[in-house]
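Yeah, one chain of the complex is gone here, protein chain that is, but the others are all in their spots.
Chain nomenclature is as follows: A, B and C, assigned in order of appearance, with residue numbering initiated at 1 for each chain independently.
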Amino acid sequence: MITKEIQLRVRYKETDAMGVVHHSNFTTYYETARTEMLRGFGTTYRILEESGVMLPVRDVVMRFFTPARYDDLLTVRITLREMPSVRMIFDHEIYNEKGELVNTGTVVLVFMNAASRKACRVPDWFADLFRPYF
Amino acid sequence: MITKEIQLRVRYKETDAMGVVHHSNFTTYYETARTEMLRGFGTTYRILEESGVMLPVRDVVMRFFTPARYDDLLTVRITLREMPSVRMIFDHEIYNEKGELVNTGTVVLVFMNAASRKACRVPDWFADLFRPYF
Amino acid sequence: MITKEIQLRVRYKETDAMGVVHHSNFTTYYETARTEMLRGFGTTYRILEESGVMLPVRDVVMRFFTPARYDDLLTVRITLREMPSVRMIFDHEIYNEKGELVNTGTVVLVFMNAASRKACRVPDWFADLFRPYF
Partner (left out) sequence: MITKEIQLRVRYKETDAMGVVHHSNFTTYYETARTEMLRGFGTTYRILEESGVMLPVRDVVMRFFTPARYDDLLTVRITLREMPSVRMIFDHEIYNEKGELVNTGTVVLVFMNAASRKACRVPDWFADLFRPYF
């Protein structure tokens, strides 16, 4: 199991007429956390795509607790619970500056050959980066 | 059980570098379908908000099947399975023009007093609109 | 000069904490109007892209008058004032249901060879669609 925390600042654009962050933005917060988690492993999602492998999203599950507001500094705690295989599963918890739980979410992504657009297994070089942690 | 279908055209803005609709947009497609379903009942979500009641999202569950692309004309089939009470649960199926299943999703919303920001029950006038169907 | 009007309904996602449509969404409203204007000429922007030519945006100018709100039915009047050459220039006026002017904007797009990512002239087959109007 690997866990990482990133912080991000809520943009005005991300709020809606209820005065809080619109729920559609949380998938983007997760995505930002994934990007930074991969960078922490010495690669990037961009490098993965340039190698001919994509990671489209297959499932998203989200629950909302306390609303987030403009200019809140949110902490996204992202967790990878299992070795990448044909898929990667990321869990997320988002907290505000008071330590209140704002949101939880899980995202399942599947490895896909960019040329054929068919599902594939995790590339070896990519899996090797994660092996020491599992 | 009440079902309604709406159609919407994928905007270029909604695509991403994989050449397909970014997953974050599907919650907005569901929202558009909810808006039109409520309008079909002779009210609108705007009227509900102006009456002092909001419907924030508590849960989202989505699964992705076939990707959607720019300019696809999507059909969103939205279903309300139970009488509004303290919450409303909407199920969605999205199809492309070939009839392929693109996405399924469920959204749970909870009634909230806009002034107190506390959970509340469905207003009577609003519930009455749905009663004939359940 | 060619003018066309389309209507679109403001989505909740497009509002912000001021309770009005966030200014970033207007470029997307223009884009939706461009898409429909091209369809009216018997082609689509998707067909143009599939032929190996893209139309990236080079300039945007927007002015905001009256705010738009959730569920407003907006009319976008889009005008093409000159024959496509190395570029296309679209002017837009957006009105609400009361006929109030919400926004005006101009977008300049340039033809680009998708493979080389270099500027190019309008393809002949595409220009021919517009010739009868200028």
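Quick note on the criterion: a residue touches a chain if its C-beta (ideal position, glycine included) is under 8 Å from a C-beta of that chain, and two chains touch if they have at least 3 such contacts.
Because the structure is predicted, anything quoted here is derived from the model rather than measured.
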Sites on chain C contacted by the missing partner chain, in the whole complex: 17-18, 20, 23-25, 27-28, 31, 49, 54, 56-64, 67
Touching residues on chain A - with respect to the absent chain: 9, 11-13, 27-28, 31-32, 35, 44-46, 49, 69-71
Where the missing chain touches chain B, by residue: 12-13, 15-17, 19-20, 22, 24, 69-70
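By our rule, only the chains that are shown with their structure count from here on.
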Chain at the geometric heart of the assembly (C-alpha centres): B
For chain A paired with chain C, centre-to-centre distance based on mean C-alpha positions, whole Å: 33
For chain C, residues that touch 2 or more chains besides their own: 12-13, 69-70
